[in-house]
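Sending over a structure as C-alpha cells; questions will come in a sec.
Here the complex is missing one protein chain, while the rest keep their positions.
After this line comes chain A, so read on.
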Amino acid sequence: MALQGPEELGEQVEEPEDLDDQDASSISPAEEITMPPGPGGDEEPEEALLLPWDRFATWLHCICVVGFDLELGQAVEVIYPHHSKLSEKEKTSICYLSFPDSNSGCLGDTQFCFRFRQGSNRKSSLACFLETTDRDAPPCLKREQGHYYGYVYFRQVRDKSLKRGYFQKSLVLISKLPYVTFFHSLLKIMAPEYFEKQEPCLEAACNDIDRWPSPHPGRILTLPIMGVVIKVRIPTSYDKPGTSQLVQSAQSDSQVSIVLPTIHEVDLFRCFCPVFFHIQMLWELVLLGEALVVMAPSPAESSDTVLALASCISPLRYCSDFRPYFTIHDSEFKEYTTRTQAPPSVILGVTNPFFAKTLQHWPHIIRIGDMKQAGEMAKQMKVKKLKNLKTLDSKPGVYTAYKPYLNKDEEIIKQLQKGVQQKRPSAAQNAILRRYFLELTQSFIIPLERYVASLMPLQKSISPWKSPPQLRPFIQQDFMKTLEKAGPQLTSRLKGDWIGLYRNFLKSPNFDGWFRNRRREMTQKLEALHLEALCEEDLQQRVQMHTEVETVDLVLKLKDKLTQAEKEQLPVRPGTVAKLRAHIEAVILALPDDLQGILHKPSTP
C-alpha cells in the first residue's frame, strides 16, 4: 500500500543524502527477517516490513541527555540512537530549552516540555508510512510538520562531590508527536533509572521502544518499557469528543502494567486556576489567535499553561505557533519580540523576568504565581489594565484591554466554585471544565461546518467523463446570513456578539488551518466519488467507440487516477481500487500487442 516494496524500505535513513555513509548492517535485507513482530500480534502487514529503528522513529526522533559543564554551560552529552541527526542549531535550542532559564530553584525533579522549529528540512523516508498511521488521528493529535516537541525530565540535586555542589541534568525526548501526558509518564519511568544507571539504561529503553507497535489511532497499544507495560489508546477523529475509550482499570498493578486514560490532555482546571475568572475570555483569545504570553515562575507551570491554552479550543486545532517554554536564547527570539511589527499570532510561555520588559507591549499577558493546590483559587476577578503591569513585582492575573465578544457565563464559574467549596476532586473539576470548553467550541464551529458542507456540489453533477466538479467558494457574507437561522444560539445559551467573534475568527490562522483541512477532505471525497462513478462505467464498450489514441489517453488518465487514489488514500468504497485496476487491465488487453507491452510497463504489476 503506502510502502511500495523492499527496495524503498532499504533506504531507511534519516536524511536521504546520507545514504552512503549509512551503516551497511542497518540496510541489509537480512535484518528484515530477524525483526520480531511487536507485542500484540495483530499487526498490519506493512509493520512487518519495518527495519531496525523504524519503530522507534514512529515514536521518537531521538533521546538527548543535556548536562551542565562549568566551562561550556549546557551541552548535549548524549544523543541516542547514535545515528540520529540534529543540526547544530537544533542542538543549541535543545540545550537552552532543557534547563530552567532563570534562577528559579527547581530543586529535585521537574518535568516540562518545549517546542522548537525544525532546523533543516529532513524528510524521513518513513514519511509515507507515518502519514498513513496519522490519517485517522484527530487534527490536534497529528504529527507536527515543522516543529519538534522536547519532553524534559530535569534533575537538580545537591551533590557535594561535584565542583558546584549540584548535579544538574536533563533527559529529553525529542518527538513530533504531541502526546504530552504519555511522554511525561514515560519519562517518569525512564529518567530516574537513567540517572542512576547511565547509558545501558538508555540503550535498553530505546530497544524496548523499537519493538513497540507504531502509534496507530484507535488501537489499544501495549508498550513494554523498563519492566513495565504501558497501555494506551490514541484517539481517532471518529471518537465522540469528550469521551475516553480506555479507563484506568481498578485491577492494574502499577508495577507490572499502567493504563493511561489519556495521552495528551493536561489538567485544565489546575492550569487555569490562577486565572479562573477569565477562562472564557482566554478561550476567545486563543480561538482568534491573539498574541498571548504566559509569565510563570517555572518551566513546568509555563509549559502546562500554554498547552492548556492551546488545547482549550479542541477539537479545533490551534494553528499558530506556540511555545510552552520560550527563552531569550530561542532562535525565534528576535522575530517574536521585535517592536517594529505587531506582536505575532503565537502563545509563548516564559519564566525569565527579562520578558516582562521585552514583551511589555504585548496586548495580552497572563501572569501566574506559584501554582497552588487545586483547592485555592484566585480571588480577584477584574481584568488588569496593561499599564499596571510593572516589570517585576506584578500580581498574578490577566493583563489586557480586550473586550470579550460573548457575555460572561456565570454558571460555569459558579459550578466550579461550588466544586472547590465541596472539595470536589481535581479530576472531576477538570472534566467539567473540559466539557464546558468542548461544548462552547462545538457551538461555535457547527454553523461553520454546516455552511462548508453546503459548498459541496450535488451528486448528480459528478460525471465520469468530466473532471470532478469544484467546491463552491467560501463567501463570508453568505455564511454570515446563515447565522440568523442556524447560528450558535441553537446549541449555546450564551449571548453576545457572536457575529463579531466569527468575523474576527475568519481572519485568524485557526480558521485558515481548519478550512484548508476541510477543503482537502472534501476535495478528496469528490475525487473518490468521481472514481467510483468511473468504475461503474462500461469502459470497454466506450473504448470501442473511440480511436486508439483516445484509448491510450484514457489508460494514462486512469493510471493517474489509480496512483492518486493510492497515494492520497482516497476515501473510496472498498474494492473500488481493485475494480479500477481490472478496468485498466481490460482496456489495455483490447489494444494491439505492441501497445500493450508499452502500457503494461510502469506501475501495474
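FYI, a residue touches a chain if its C-beta (ideal position, glycine included) is under 8 Å from a C-beta of that chain, and two chains touch if they have at least 3 such contacts; residues count from 1.
Quick note on the criterion: contacts and distances are computed from a predicted model.
One chain of the assembly is not displayed; among "DNA-directed RNA polymerase subunit", "Ras-related protein Rab-34", "Eukaryotic translation initiation factor 3 subunit G" or "tRNA-splicing endonuclease subunit Sen2", its UniProt protein name is "Ras-related protein Rab-34". Across A:227, A:500, A:575 or A:597, the single residue that touches the chain missing here is A:227.
Among A:58, A:303, A:327 or A:551, the one in contact with the hidden chain is A:303.
From the options A:257, A:415, A:442 or A:482, the residue with contact to the chain not on display is A:257.
Checked against the hidden chain, the listed residues A:49, A:204 or A:446 yield one contact partner: A:204. Residue positions on chain A in contact with the hidden chain: 34, 36, 39-42, 108-112, 153, 181, 184-185, 188, 192-193, 197-198, 200-201, 203-205, 207-208, 211, 220, 222, 224, 226-229, 233, 245-251, 253, 255-257, 266-267, 270, 299-301, 303-304, 371, 374, 425-427, in rising order.
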